[in-house]
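Apart from one protein chain that is not included, each protein chain of the complex appears where it belongs.
And now, chain A:
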Amino acid sequence: MINSLLPRGLVLALQRVDAVLLAVLSLLVFLGLATLYSASDANLEQVQRQIVHFSIGLVLIIIFSQISSKTLRQWSVWLYGIGVVLLILVLLVGVTKKGATRWLYIGMDIQPSEIMKLAVPMMVAYYFSEKPLPPRFIDIVIALVLVLVPMLLVMKQPDLGTSLLIATSGFFVIYLAGMSWWLIGGAVLFVGVASPLMYFFGMHEYQRKRIETLLDPESDLLGTGYHIYQSKIAIGSGGIDGKGWMRGDQAHLDFLPERHTDFIFAVFGEEFGFVGNIVLMGLYLFIIWRGLYLASKGEDTYARHLGGSLSVSFFFYLFVNTGMVSGLLPVVGVPLPLVSYGGTSVVTLMMTFGIIMGMRKRKRIYQRDS
């Protein structure tokens, strides 16, 4: 019935959108908006702006779900190449804010490292799509170089959090491409042994200090430790069933910093409690599962690798953020996906889901039409 009311082109376009994933995403978005409303002290304007972000994201889902893996694959090299050039430009003529040079000014400030979150897995997936699988050692080395170049450029800005996310999104492709378990085991072992050696013998005192605060934020209660301390109190005081929506003391009395952005998970935990957290994690798990499912139904190798990598990256954002806010992991500036306030984050994540949907194998009807 709806089909008859809409133009045929749009109907066909909507068929590319995965209804199941969209439904669960919508649930998460709804929950996120409610939490944001509370975290921003009933700031309706802010919630409205976030709704605009989601609307743009929805349009991008529809648009990007149309793009086939073949098309995207062709864009990979360009996007990656432009991205690297922009990153170099950032280092040369970038805009500096709060001691970090991450932006380029082109009428407005843009952050090229955001592009790389997508461009790197695309590039690595592109590289492996032309190579025999499982990848040979030399291909893995080349893929690593493709990952490490932008990662180091971003690290130099400095932006440790983003460089980490860029690197992992590339690593996930290498993993999914079939890098041998032995190599993976060896790499893990190497990092496990090298890090302490590096820490004890290869670092200056001040560098060690910085690592220590990163790993144990509560040793610095007046700096980052304050955030963690407050968010642990917020989550812990929420208890099993929470203090109720709009009734979190920690959040509403301004104790919790960054509460509508990176630390919104603490507001959610304080107000909805452990029960709420189970529901939230359930939603995330379902979204990740659906993403991986769609990836495994990918059109080709490129589609599978890219879709899989983006889905795992989504999990990784979630893990880093909740781990940080609950005091398990070091503090890195990563928002809680699709819940934290922020245009860039929301729009790029929605776009990502559009890409994941687009990677799915085309049905015959559609193939015939094209």
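Assume contacts are C-beta pairs under 8 Å (C-beta built on N, C-alpha and C of every residue); 3 or more make two chains touch, one makes a residue touch a chain; residues count from 1.
As a convention for this text, contacts and distances are computed from a predicted model.
K.L.:
Look at the options "Peptidoglycan D,D-transpeptidase MrdA", "ABC transporter permease subunit", "RNA polymerase subunit sigma-70" or "Ger(X)C family germination protein" and return the one that UniProt uses as the protein name of the missing chain.
P.N.:
"Peptidoglycan D,D-transpeptidase MrdA"
K.L.:
Kindly state which of the options A:W75, A:W245 or A:W289 is in contact with the chain not pictured.
P.N.:
A:W289
K.L.:
Would you indicate which residue among A:Q50, A:S113 or A:S129 is in contact with the undisplayed chain?
P.N.:
A:S129
K.L.:
Give me the chain A residues in contact with the hidden chain, please.
P.N.:
129-130, 133-134, 172, 175-176, 178, 232-240, 249-250, 253-255, 269, 273-274, 277-278, 281, 284-285, 288-289, 292, 295-296, 300-302, 304-305, 308, 312, 315, 318-319, 322-323, 326-328
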